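Every protein chain of the complex appears in place save one, which is left out.
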Amino acid sequence: MSWSPETVARAERIMQRYPERRSAVMPLLYLSMLEDGYLTDDGMREVAEWTGLTPVQVKSVASFYGMFKLRYTGKYLVSVCTSISCMLRGADDVMAAVEDEAGVPHGETDDDGVIAVEHVECIGACGGAPAVQVNYELIEGITPEQARDLVRWLREEQPDKIVADDLQERFGGTRSFDWAIRETEGAVGPFPAFGPYGTVAEEDRS
Amino acid sequence: MADLVKITVDGKEIEVEAGTPVIDAAIDNGTYIPHFCHHSRLEPVGLCRMCLVELETPRGMVLTPSCTLPASEGQVIHTKTPVVDKAQEGVLEFLLINHPLDCPVCDKGGECPLQDQTLGYGPGESRFVEEKRHFEKPVPVSDLVLLDRERCILCSRCVRFAEEVAGDPLIEITARGNQAHIETFPDEPFSSYFSGNTVQICPVGALTATAYRFRARPWDLRKVESTCPHCTAGEAIEIDASQNQVLRFNGIDADATNQGWLSDKCRFGFEFIGSAERLTVPLVRDGDGFRESTWAEALDLVAERLGAVIESRGGEAVAGFGGARGTNEDAYAFSKFMRAVVGSNHIDARMDDAPAAELLAAVQPRATIGDLDTASTILLWGPDLKEEAGTLYLRVRQAVQKRGAKLVVVHPRRTGLDDRATWKFTYRPGTGFGTLEAFASGAGDFAEARKALDEGPVVAVVGLTGMTEDPTLATAVAAFAAGLPDAKILPVARRSNTFGALDMGCAPGLLPGRVSFGDADAVAAFEAAFGAVPDHAGLDTSGMLEGLANGDLAAAVLVGADPVRDVPDGALARRALEAADFVVALDLFLTDSSSLADVVLPAEGFAEKEGTFTNLEGRVSKVNRIVAGPGQTQPDWSILEEIARRMGRPMGFDSAETVAEEIATVAPAYADLRWRDVERKKPEGVLLDGGWYTPKAPAGPDVDADMVLHLARTLYDDGVAMRQSLSLHHLAPGGVAYLHPGDAERLGVTEGDQVVVVGSAGEATLPVRFDPSLPAGVVYVPFNQAGVPSLGAGAAVEVRSA
Partner (left out) sequence: MTTTTYPQVLTRRMTEHPADSHTLARYEATGGYQQARAAMGMTREQLVETVKESGLIGRGGAGFSAGMKWSFLAPPRPSYLVVNGDESEPGTFKDRQLLERDPHQMIEGIIIASVANEVHEAFIYIRGEYPKPARRVQHAIDEAYAAGYLGDGIFGSDYQLDVTVHLGGGAYICGEETALINSLEGRRGEPRLKPPYFPAAKGLYMLPTIVNNVETVSNLPHILEMGADAYKALGHDKDTGTFLFSVSGHVKRPGNYELPHGITWRELIFDIAGGMLDGRELKAWIPGGASAPWFVPEEHLDMPITKDDCGQAGSMLGSGAVIVMDDSTCMVKAAERVVRFFAHESCGQCTPCREGTTWMQQILARIEEGHGRAVDLDLLLDVSDNISPGLAWPPKMTTICPLGPSAVSPVTSLAKYFREEVEAHVTEGRCPLG
């Protein structure tokens, strides 16, 4: 159940960022998902220890937010926006294509544990509708056919890292705005790829 | 007290304290506002939206919840406008659309606010044709409480109670929006000592108690108000019964005492009353066993045998144990019986487990429970209140949590209040006097806490931290507190009506009405009233037990007393009762003690008789009858009167009320206090004064040994009432030896291994559990657990690997 020394070190840095311990709950929950792939009961117990809460208080917080997954959600979480702007531009067909190609409906993970599918509410890419995220890395202007290709590609390639610019180039179309330059940072699991989770390493600041 | 303001509710002007939630102000003044989430003992949250009212503002009428609206001068509120009606009807409809409407099989049916308000404010037919939300049917959230999430209306009362009041945030709302529901964590149930309160305050039948699920329909219940028979805080309760069976206790909101709350022991510990093991006929010894007898035969036998002992050895060869488990009236009758009929002052309601009687009964300046609400600092040097006085524990918690009072806890190990304590000092049992001396001088770590005590008001909660502690330490602590500039003392001791029994003179040095043998005038008055009273103090419980064991005393009268289980040296109690020539026991059950008697007389118990109790602040409240005692049971006072008559010295009682009448006439602290006066003041009761005892500091020796024993009570144990309350008995921790991990290592044992603890009066083999909160060199053994031999009250012990 215990975290790796690196995770513990990150957790300690996170704790320093907040005036009160409890504030670190959300970043620590992300760390816990990073350790275990999703939010386990033991993970929540660990976060409870760090923040001085009871495990059920941690669960109460975690379960409020859609991105803290209390169940295993594959190696790649494919989130299809079906909110109004994307719906107007054909998101329901994209969702159907993803479900069909992945072979599982909303909220489920395929038998191999590779791909999980969900429809989500607006992900802030309405100008590039319809939009999809893989492990929260964005693809804008996707068609149902491209969505099928995406799922197939994920299953076949099983890339270690999901990089938005890469996906956008392979499977995307119209964007909300010019993304300008390419990035190489990306996600290594079904949680947002944001290294610091609310903190900067002190050593990075000198 | 805050300023008074005038507000207008539906055209009626009322005057209330500024800041009072408008809903409370309106309801207290006769305008009902429907509500679900609001509870006047919890912080307002404004979730359910049922209590909406219209408030006049410069910008016109504003719809606002009245529970979150603090009263302020000049507010004009309307509770019955068309807008309000429509909104409330809407809220009710929203609450009902996903509700299973299974009222006919719901425990709350008939007393359910949701059901009631639907009749009063709800829409007619349901317009909801969609599929209802489904959850798995009742799931246990603890050993005592079940949760039906389909009935839950998410008012969060249970969650708020657990966090705000009990300090056990183990039950929470999880998920979001329409999927939100109440949950506990896997393997971490809502095992709060106070979990049952959530059943009482849940406004629907979502939380139900295993102890009374499906037992009765609320509309079949008869109800009576009474006082809790378990702890000494004098909680106001309502007893519900049906078909001569007590089915439920609920807390009543008495501001002075429990404010509506009960510990689970008090709430669910009613099962003993209807136990199948209750004694129903008199028993007389027949060889190794008993045979049933008639009352006449049994009473004749008692009168004859007691009479014989008195004649041959004198009244002072008779010992009287008990009084604390009955009413004041029973205790008074017992006290008078021992003094006037038997002629002995050897009587004690304490079971060698309490501080000095005069400290408990007559200390001054004495604090009330309510004084905790205004104390700037609270000193707690006594039992772990969470284990021994649940509602007092909640009150101290509140004082610290809500109001920021400072709290000093001095105790041999971790206590339930440590997480709220401003200062916590842990010391080894047996070193209390030295610790007190250091504390009083403000040495070292004690400096800040000591300084805080110089600024009043201070309430010192004083009692025994454990049973191996010298009882005079409590007197010394009280003496220290009495010497502070602005402090009052709240003495604590365990076992229902201990304080009432002591007030009634069930103590070797006290006569009824808190009269000491030093007070010649008062003693003379009793001689006149009782005929004769021995002119010197008698023996206390340990003295009486030793006297019986070594033959100095010859007979014993047990009134609801079980010394074999209750005193620290149970083996001595057993030897004493075995050695006695004659033992008569008035009891509800055949206990480890009453089964050693020669005659056992079946007594009426709680809820079967009327009378009064006195709590730890000296507050007198009524206990009432709602069911008939089983079989041929009789109240204690009546049994004692019958024996007295047969001994030729009738006491003159023909009802509990005549006993009360005599108390009001002869017992000084109770002068002129009649039942009707107590009834009139319900649910609070009448607070007596009449303290005369200013504690003095006796210097006691400290014990120095490699290993010392901390022997202390837990909420659930193997006492009679617990043994006979099946819902609770299995919650007791059982036999266990807690050791500091360092000591365990030294002894070469780890968790789960067995150790032998050799105490001053017995030894026990117990499994080890770690407790890092203990000082080194201390073994903690919970007292009175099933199957654990008694160890004795000596602090020095030996511990070795088994």
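Think of it as A and B in the order they're written, each chain with its own count starting at 1.
Keep in mind that, in the parts below, a contact is a pair of C-beta atoms (placed from the backbone, for glycine too) under 8 Å apart; a residue touches a chain by one contact, two chains touch by 3 or more.
Quick caveat: nothing in here was measured; it's all calculated off a predicted structure.
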> Quick one: which shown chains sit in contact with the chain that's not drawn?
Replying inline: A, B
>> For a quick check of understanding: of A:8, A:114 or A:193, which residue touches the chain that isn't displayed?
In response: A:193
> Taking the entire complex into account, which one of A:3, A:30 or A:76 touches the absent chain?
Replying inline: A:30
> Which parts of chain B are in contact with the chain that was left out?
Replying inline: 45-50, 52, 63, 68, 83, 86-87, 89-91, 93-95, 97-98, 127-128, 130-131, 153-154, 173, 175-180
> What residue numbers in chain A mark contact with the hidden partner chain?
Replying inline: 17-27, 29-30, 51, 53, 60-62, 64-68, 82-85, 87-89, 120-129, 133, 136-138, 164, 174, 176-181, 183, 185, 187, 192-200, 204-206
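Criterion: only the chains that are shown with their structure count from here on.
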> How many angstrom between the C-alpha centroids of chain B and chain A?
Replying inline: 52
> Where on chain A does chain B make contact in their complex?
Replying inline: 41, 44, 53-57, 59-60, 63-65
> Which of the residues in chain B come into contact with chain A in the complex?
Replying inline: 169-176, 183-186, 188
